[in-house]
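All protein chains but one are shown in place.
And then subunit A:
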């Protein structure tokens, strides 16, 4: 069965860091460039995140994630630099379209901030197993019901994707057209998704019964299957991160 999560199963010092410390890293590395308001600090944060990606061996998986937003970023450059009124200094021209310097500076600010958020959150997602995230949150008080929901989705989606292939083939063998003009394709959507959705909803009833048969809504205290993972350098790493944040706030105020 295919694995839908982005997690890359490798061994590295980044993988060893516990989820809560990574959350602090996300917060600090997003907050610092915004607080400082400087493009250079933003680029520095991006560079550090890139180095960490390389160390963790997940750089290859990062490429499709960034590629997904390339189009938006391109569109940001074009619209911000050429179509916002009130700018004067022309940086360069492409035919009748003028690209303004102020617009390009504004666009670069947006792009650096966006890439920073993207890289920081990608690093955490690429190096933390989803079930570990759920377990950490459960130990911190997330209800076991929500934990079940998140874990089960990673099993249900691949199941539904495979039943989706079966249904597509079945409908095609009955002569349904899935290619052609827009109207033909829109018409094909309902007969394709309908059976998948209804079968999954009928399955919901079965799943609820199976859960109840195993005392899902019982109030007793729950135990864990795995022992809690301890990260050795948790305290020093967290202190360094928070110090960075404090320094950037002080630097900004002064």
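Quick note on the criterion: a contact is a pair of C-beta atoms (placed from the backbone, for glycine too) under 8 Å apart; a residue touches a chain by one contact, two chains touch by 3 or more; residues count from 1.
One rule holds in what follows: contacts and distances are computed from a predicted model.
Set against the options "ECF transporter S component", "Glutamate synthase domain-containing protein 3", "YeeE/YedE family protein" or "Aldehyde:ferredoxin oxidoreductase", the UniProt name belonging to the omitted chain is "ECF transporter S component".
Residue A:80 is the one among A:21, A:80, A:136 or A:248 that touches the chain missing from this view.
Summary of contacts with the chain left out: across A:47, A:90, A:110 or A:239, the touching residue is A:110. Mapped onto subunit A, contacts with the missing chain fall at residues 4-7, 65, 68-69, 71-73, 75-76, 78-80, 82-85, 106-107, 110, 114, 117-118, 121-122, 124-125, 130, 133, 145-146, 148-150, 152-154, 156-157, 160-161, 164, 168, 178, 182, 185-186, 188-190, 192-194, 196-198, 200-205, 207-209, 211-212, 216-217.
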